[in-house]
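Quick one: the structure is below, and I'll ask about it shortly.
Complex shown without one protein chain; remaining protein chains in place.
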Amino acid sequence: MVNPVVIIAITLIAAFSIGIFQFLGKKFVRGVFWLTVLFDFAAILSIAYGFLTKAIKNPIMVKIGGFPPPIGINLYVDQLSAYLGVVVFFIGAMAAYHWLSRGINDPEPKALVLLLLLLLGSTGMIFTQDFFNLFVFIEITSIASYGLVASNLDSFSLEASFKYIVIGSISSTFVLLGAVLLYKFAGSLNMADISAHINSSMYSGGMLIIISIMFLFGLLIELEVFPMNGWALDIYQGANPAVVAILAGGIVKGFYLVFLRSANYLKFPHLLKIGIIFGLSTYIVSQFFAWKQKDIRRLFGYSSVGQLGLLILAGAFYLNGNLHGFAKKYMLFAIIFFVLNHSFSKSTLFFLADLFGRRRIEEWKGVLSKNKLFGFLFSTSVLSMAGAPPFLGFWAKLFFILAIPKEYFYIVALVLIGAIAEILYYFNLYRIISEKEDGIFDYKGSIVPSLFNVFVLLGLSAFGAYKFFILTGLDIQSGKFLAFITISSVAVFVLGVSRLAQWILSLGMIGALGFHVIKNTSLVPAFNIQSFFVYLVLAGAIMFVFATYPLSKKYSAVFYPLFVFTVFSMVGISVSSNWITLFIFWELMSWSSYLLINQGGKKAAWIYLVMSAIGGYGMLAGIKLLSTGPNLIPSFSSSSAFAVSAWAGILIFTAFLVKMGTAPLHIWARDAYGESPDGFTPLLSGVLSKMGVFGGILTIVYLLPHLSHSDTILYGLAWFGALTALFMALLAIFQEDVKKVLAYSSISQVGYILIGLALATSLGYSAALYHTVNHLIFKGLLFVAAAGIIYRTGTSYLPEMGGLIRRMPFTFLAFLMGIITLAGIPPLSGFAGKWLLYSALLEKRWMFILLIAMFASIVAFMYCYKLLHTIFLGQLRDKYRKTKELPLPLVIVELVLAGLTFAVGIKPNLILSFSEKAIKSLGFTSPGYAYESAHRIVSKFGYWNAYFMGVFAVGSFIIALILFFFAKAKIRKVGQLDIGYSGEVPDSPESVHFGYDLYAHMRRAVRVFIYPHVENTYKRIYNSLMAFVDYTRRFYTGDLNTYALWVVITLSFIFYILYKGVF
Amino acid sequence: MWYKILYAFLVTVGGLAYGLLLGGISRKITARIHGRRGPTVFQNFIDLIKLLRKKTAISHGTMFFLAPMFRLLGGVGVLLLVPIVYGSSILSNFSFGGDLIVVLYFMVFGCLGMALGAADSGHPHSALAPTRGLAQMAGYELPFLISVIGLAIAHKTVSISGLVAAQQGGIFHWNLFQYPFLSIAGLIAMLGMYMAYPFSVVMAPQEIPVGPPTEYSSTFLSFMFSGRSIFGVGKYVLFMDLFLGGATNLVEAFVKTFALFLIIVFVTNVFPRYRTEQAVKFFWTYPVVIGLIDFIRIFIK
Amino acid sequence: MVFFAASLLLIFIGLYAALVKRNLIKIIIGLSIMDTGVNMLIISLGFVKGRTAPIISLKELFKKGTWLVDVSKVVDPLPQALVLTAIVIGVAVTAMALSVVIRMYSVKKSIEIDDFKELKW
Partner (left out) sequence: MRKIVAIIFLTIVGLYMLSLFAQIPFGKPYKGVSEHYVEKGIEENRGSNLVTSIVVNYRGFDTLGEVTVLFLAATGLSFLLFSCKCLREFKRIRSSLVLRTATDTLFPLILVFGAYIFIHGHLTPGGGFQGGSVIASGVMLLFLAYRKFHVNHKALSTLESLAGISFAGIGLLGLLYAKSFLANSVLPLGQWNKLFSAGVIPLIYIAVGFKVGAELSGLIADMISTTKED
């Protein structure tokens, strides 16, 4: 351990000595600079390491001048300041490296001196325990930043610097006044001494409160809180990003620590109020104002300011929020993780912004694909900033939400809304960046600092996850599983040198996990609802991953890793034992699938992400409502111990409804299904949407019985399901893209499953579970076939196809069986699901829902026929005459699935025997139906013999065939164009192929219903919010006088709310 | 069991004959209304035999080839899944195989097969007809489902035999009188189901030469022809079971189905034709409103 | 009390300049005035009526026979020490601000705020 004061002294001596070394040449100066920074970093690291390993138990107290604290100045280094010091020096070193690699404008030695003194100032600021000394160090920091901010010497940076000088001077005037008045009040300048002189009753006197307000207000200005942060945004926009990276990544955090520490020493009683008002408003306002940003640096600036607001909020709660035990600990870790996350990812983002150099967001188009490393760094930072698991930002947010007391639920809600807004603009940016565009990508400078930063960030993320699972005492199994997921997908990425290797690895990993699950009962103890879904996920995944190989050539190298990640996180969802682990894996699934979809349609992926975020954070808010008392993490079973408001259930259910694509939360589905990579869509439709079903079952079984109005909620859900089933089927009819038809069909089918769930009877669950598996089979089949067809024909536009039966007979056979299953026509497997569902609905007497559900299935025939006809029947185009049958893996998967539909159709027990066990594990005694004989299934209303139907259908088909041949017809095959068409033989296939807008007549009948009301409503909301934000962000006029005026207005506002002595 | 198969075969043959006869009668009545002599009532038999005797068939592909089988299978299936005579273990055919829901979905089987086969020919009109048919189906199924669901809930069963059993005990136990509005909705839906005027846009003999069968000839056509006839009979029986109290013997069954047949014939000859969307809109308004009266009555009971 | 009020007035005059003046130099002057006000305020906080400056050059200020100074005869030295620091810091800030303004003038040939509103929204 090094005496902290030595750090300051050595840095000072080095800074002074540069004045001499500059005559010896730049190299010497740089040498001195780097030696000093390295020394400082090592020194602080040794202190921090001491704290971390508990080698240093008490905070370090350093007397200066040999006098005991109230007389002399002293340094006080505790755990937090040591850690923060490490961060500051790390970021500082990285920024210096970055700046040097970009080239510092002359005179370079002076700039290095400024940098050194900036780091020195912030270190002193967080180490000192004397109010006036604090002021001095604040001034050192500020003046160094003034100079550095102006370092570009263009009009932007000079303007920013001048604004900073003026506002900073006002701020330091208040700090100075506050410090001196505190001396006058308490007779001392030492923080601890003053704290000993103060008790909270003195705040009623009026003197102390005004003094404290003045002092803390000075610091608040530096913390960039809402009405007075225009200058800060201008710095983020205008100044040199290297400098901004230090400011945002290190210095501001120093101010933050100082603010909290001062408030703590002053025993300031209104910290919570201040924190909520300013922290929350800063957070929300900046997250929304960032929407309309065109300048990438200012966008990052808004994000930084927002994060700072969140930090202030968290800090206020930590110190003054009456938190106890776990909550306090959680909040502390939330703060630490927020700080670390923001420091490392935001500084990386600023570095990258500087390296590329373009300001306008449009100019960033296609950056991701042009330079892979750059893209990786950018993506990681953005993901962590936006709070995507398993990165650090996610754990910070989770800790924060868990720690907030329940009576402040509105804060949870607002913070989550802000988080959604954050995702919205960050990933709008990401959307633009990840778009494909040709061109040369060049940047000036070194990428090493960003690499270092991201490396540290990744390490910290792992640490954050570790800490989260240890601290919350969640089942460690889940934590280990999370590690397993991450490692295995990274392994797929690293070891997969070619797509083939990646494919084999993915297959192997999924297969291995499946083998493990079957062999090892620790993950899945007995067959229950969870193992039902584990098997579902793994079986689906292995089939779909098998089918992807032929398609994978055009996918990027992250396709298979992300695929594995998504699959495994779905397994994680299925095995999770409490709501929080469920949420964690849920978010993992959402984000990884977002990245996968983003390989295809960018805008679609963005909408998917935003909707997922709405769902996911809704779920988190619901979980928050569930948790009470000391037990902060509600497990599934413990949630029954108390009554909670209906909102908890509704909010949690939102997440599942989004994934199920239930109207009106379905707007992501069409494009996300339609434009995601073809290899991924089967998984998205077949398995991923079923996770919503799983969550729905959990909610309905474990949670809903304890909520008020649970019957109303269930009935409402059933209505949502029914209307989704109907309207999505209607919309599917008029799509002209094969995957979009199937997309609407998917969510329509999942609507049926939702009805089954909402019934909450054992027959309902039977129907839901059966249909879940069955939908996986046939929709997987259809999407795999569609993928193959798109692969062969190069188009997904239905009117372009036609007549492909002649080229792809096997695919047609499988597709036909899939369609028959989808339409629910006996004897294939689709009918059983319909029969079970209708029986369940009849049993419950939900007549209207039954009517709508049945009617929706009639409507479904229309798109079923449309798919078959436009793809396979009609006239084959000339350009497809040489098209081959689909690649072998695809055909294998198709035929296996087709075989399954037939087998299950004749013998539904193949699925029902599993679903029965699953239903029994939910506490039901019977599946709701009975076997009268081996194959005859009876419900209260009706009966049905699948085996007979199958045999009957096949048997009479064969008889008919025999009869047909018996008639001795001689069959002559004729050419494709040899048709009796208006007395003429047509000369080209295109002219007689009927493939476009098949249901024009139907459209005229249902025009009102298929108008995109919901989508337009979303658009309208989004646009009006945008317009509102665009108008209100003019608040930041750019006028220095106005900025200063807002400072004064804010001060009077704070005085007004906290002190009633004058007005 | 085996004797059931034999009986089933007999029922199929009988159904075919009855269906062909009804077709002939319909043509005759229409001709008389038009003031023509018209073909003999046995014309359909003659046609069938003629078609069966033709030796060469033209095929456009696999689906084209299989479609007639599908069609025939669909027709036979529906006929055999519906109990013709209440209480008769023989003439209830294969109704143990499934309840009303099964029948409803099996009804689509044949239509789907025909539509696919026709479309495989590459003739644009033969695809046009199924799309119209499906659209119209979405139209008439709504009132039909209203009446089916209403009856099922009211009688607490979806087994067709169960529904018939519930109507036993005199004419006023028929659903036609117990739930008149449901029955009216169902019968209007039946008009659509038979694709007769005013809902005949599906076949549209004038514009698109008789729809899907255009490209078919000889044996293919004979299969489709017989499938269609059997299917028609099956549906008459179904409607009889649903609304007219079923039948306790074959004569009653003949009478009741013939009555239903007459309704259709007369309506057909009186009204002009709707366009597709007009038909759909019609089905979604009047019969639905009528059906809902009873539907809600059952719902709130 | 008058000293307090006067120094406060100075502070607010300086603030007013920062809030209202459109000329960069005038704003800097305002900041300087504000600094001066703060410094005066600090000094007047340390003043005690009827006492001498904290420079002990006379033997009679000591308590008898010791090196201990009689506290009741000397004004508070700490605010004066603080002011010393504050003044220097004020000078430094002013120097910084002026150099930035010089640069700004060289970029746009203007020292009016209206020409420096590019960064906004």
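To keep things simple, chains are lettered A, B and C as they appear, and every chain counts its residues starting from 1.
Just so we're on the same page, a residue touches a chain if its C-beta (ideal position, glycine included) is under 8 Å from a C-beta of that chain, and two chains touch if they have at least 3 such contacts.
If you're wondering where the values come from, they're calculated on a predicted model, not measured in any experiment.
Enquirer: For the chain omitted from this view, which of the shown chains does it touch?
Expert: Counting the whole assembly, the omitted chain is in touch with A, C.
Enquirer: Contacts of subunit C with the missing chain: which residues?
Expert: Residues touching the hidden chain, for subunit C, are 1, 3-5, 8, 12, 15-16, 19-20, 44-49, 53-57, 62, 66-72, 74, 76-78, 80-82, 84-85, 87-89, 91-93, 95-96, 98-100, 102-103, 105-106.
Enquirer: For subunit A, enumerate the residues touching the unshown chain of the complex.
Expert: With respect to the unshown chain, the touching residues of subunit A are 3, 5-6, 9, 12-13, 15-20, 22-23, 62-67, 70-73, 105-107, 110-111, 113-114, 117, 120, 124, 130, 132-133, 136-137, 139-140, 143-144, 146-147, 150-151, 153, 181, 183-184, 186-190, 205-207, 210-211, 214, 1041-1042, 1045, 1048-1049, 1051-1052, 1055-1056, 1059, 1061-1063.
The rule we apply is simple: only the chains that are shown with their structure count from here on.
Enquirer: What is the distance, in whole Å, between the centres of subunit A and subunit C, each centre taken as the mean of its C-alpha atoms?
Expert: Chain centroid spacing, subunit A to subunit C, equals 51 Å.
Enquirer: Could you give the separation in Å between the centres of subunit B and subunit C, each centre being the mean of its C-alpha atoms?
Expert: The computed centroid separation for subunit B versus subunit C comes out at 100 Å.
Enquirer: Would you give the residues of subunit B that are in contact with at least 2 other chains, written as numbers and ranges?
Expert: Within subunit B, no residue touches at least two other chains.
Enquirer: Under the stated contact criterion, what part of subunit A meets subunit C in this complex?
Expert: It is residues 132, 136, 139, 142-143, 146-147, 150, 153-156, 158-163, 165-166, 169-170, 172-173, 176-177, 180-181, 183-184, 230, 233-234, 237-238, 292, 1033-1034, 1036-1041, 1044-1045, 1048 of subunit A that touch subunit C.
Enquirer: Tell me, which parts of subunit A touch subunit B in their complex?
Expert: Listed in rising order, the residues are 803, 805-806, 809, 812, 816, 820, 823-826, 831, 834-835, 838-839, 842, 845, 847-848, 850-851, 854-855, 858-859, 861-862, 864-866, 868-869, 872-875, 936, 940-945, 948-949, 952-953, 956-957, 960-961, 964, 967-974, 976-977, 979-981, 989, 992-994, 998-999, 1001-1002, 1004-1006.
Enquirer: Provide the residue numbers of subunit B that touch subunit A in the complex, in ascending order.
Expert: Listed in rising order, the residues of subunit B that touch subunit A are 52, 54-63, 65, 68-70, 72-73, 76-77, 80, 94, 96-102, 104-106, 108-109, 112, 115-116, 119-125, 127-128, 130-132, 134-135, 137-139, 141-142, 145-146, 149-150, 152-153, 156-159, 209, 214-215, 218-220, 222-223, 275-277, 280-281, 284, 295, 298-299.
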